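Left out: one protein chain. Kept in place: all the others.
Labels run A and B following the written order; every chain starts at residue 1.
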């Protein structure tokens, strides 16, 4: 065979054609590698743009502009605390028209503003929340009555946007929200050092509001916490028990096969479909209260169940059989083997999966829209059956608001949400690394 | 002095090695896997590399076509030449080098393509065929040389992975031959094959030996004795003994070699 076999022509590796060809191939190689690199960089750029954009706006959401005014706490308006009973005085203060006090104060600052319309516009430079601010001050300290104090009042969102440079004073007057007159007043206050930008605790401690400067995320945060609590209470036990059953006890038959396939598919069902399920079953059939964290939590629990089951199963599977054999050798029943030995060893992995599932649930919006957790709710929810909203839904609601000032509130709320998510994922990573076992 | 040089010249004239490794050291991180090995491969010879597991045979073999470049932690020192040219020189192009120094692996690894495409893969990427008939020619020649032509000529379009293990390994050899290499490196080419397939591959190696310099790693003494003219015995990264196969197997100079060949360890 070897004698009559055909021969392959020897290759001249140094021929010019071959050299050119190799150069071409290396060029392609470079291009391809560059393409891959570009893809990674693009993904990084997207992330940086996204976070940068939101952080850029969002950090302003945590600060708010105030105006310091000399407020005359006039007895004629507030009543005299020494002449009235405490209850009467407080009732009087609650009823008092604080606008008159603010108006009087502004008159002192701007004596040449006379017309009714101008005065009303002048009043609009402070937030509607300023009235409550003055009221609370007087209620806390009745001896203020009769004095004049320099008080730091919340500015309206227009002034706030001016201070933050979001309104461009150089634009023609017709194109901007703040007119020249107000601009002048603002400048005057600013020159007197009465305009300041401060950390805004209200944003973290209060519920929703129509006024951006009064709106806060505490209500939504509590709503989210209650919802997650319900989710955890349902999904964690059921998920872990299911995982234990499937991994340790389930006979290999059609039914368990079906359950397996089913769990994998359930993990990929769009979240909004779970919302439809919650709407039809929890609201439609069970008549549970609408907009309540209870229903939101139940819905999200069904959604996170597959995540928890899959992670728990992987973690249980990773416990080596030798440990089961050892326990069985000591006379433990199958149940004891699992609950005394396998599950504790698998716990870090189970917890990691659960936290990741909870983080998913925390960021989820669509199913909550379906079950009505999307209302405008000012009160902080007190229980799982109260009407509530959740952080991502709050973000959705604010994102829809036309006011420019809500953009930074939305971004700030996103920063808060992302902080929670990062904390949860960080915890999961920490758990995984701390307890990671190499069998 | 002059005389000595010319003497050397005439010597190398007669036995000019195809590949020559001089004082080669290989490190994986801090693990010194190959220690100062000097070894030559000749055009018309099969060199068998033997030695206990983990002694660095594969590592050394993979230096010869720079496959170790793909292992990030791997560092190669020393000088390896192909026809007198340093293959680690910057002038040398790995792509070309690997075409000239082919390699066959322990486990048959046909690509998930048709038999034809498996063999045509190399010639295509190197542009060795200008026309489809050229390519057909190369493929059939390579398959013939690998002794596979008669078994597959009617099903060139079926997937290479559908062949038997022994056929797959011969397909891989055909694939290597198709780019017209000058050296063929084989890393335990028969360890995944049954005795009949092994016999076929051994016969093939015999066929090929005249045209290529062949290095073969094997754990089977019998195989080394059957197919090789030269044998190199490795132990813990050292080249313990290197010489004619008959000599190594009948009268080893080193005790370690004798122990290994007689099955005292390894």
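What to note about this one:
In this section, contacts are C-beta pairs under 8 Å (C-beta built on N, C-alpha and C of every residue); 3 or more make two chains touch, one makes a residue touch a chain.
By our rule, contacts and distances are computed from a predicted model.
This figure omits one chain of the complex; the name its UniProt record holds, of "Nitrite reductase small subunit NirD", "Phosphate transport system permease protein", "Carbon-monoxide dehydrogenase large subunit" or "L-aspartate oxidase", is "Phosphate transport system permease protein".
Contact with the undisplayed chain is limited, among B:18, B:126 or B:211, to B:126. Here the missing chain is touched by one residue of A:113, A:137 or A:246, and it is A:246. Contact with the chain not shown here comes from a single listed residue; of B:24, B:80, B:103 or B:224, that residue is B:103.
Here one chain is not drawn; of A:93, A:126, A:195 or A:407, the residue touching it is A:407. Annotation for chain A: contacts to the undisplayed chain at residues 25-26, 28-29, 31-33, 35-40, 42-44, 46-47, 49-50, 53-54, 237-238, 241-242, 244-246, 249-250, 256, 258-259, 261-266, 268-274, 276-277, 279-281, 284-288, 302, 305-306, 309, 333-335, 359, 362-366, 369-370, 372, 374, 392-393, 395-396, 399-400, 407, 410-411, 414, 417-418, 421, 425. The omitted chain makes contact with chain B at the following residues, 65, 67, 70, 72, 94-99, 102-103, 105, 107, 109-113, 121-122, 125-126, 172, 175-176, 179.
Just so we're on the same page, only the chains that are shown with their structure count from here on.
Computed centre separation for the pair chain A/chain B is 62 angstrom, with centres defined by C-alpha atoms. Residue ranges on chain B touching chain A, taken from their complex, read 93, 95-96, 99-100, 125-128, 137-138, 140-142, 144-145, 147, 177-180, 207, 210.
Those residues of chain A that touch chain B in the shared complex are 1-2, 5-11, 13, 17-18, 21-22, 25-26.
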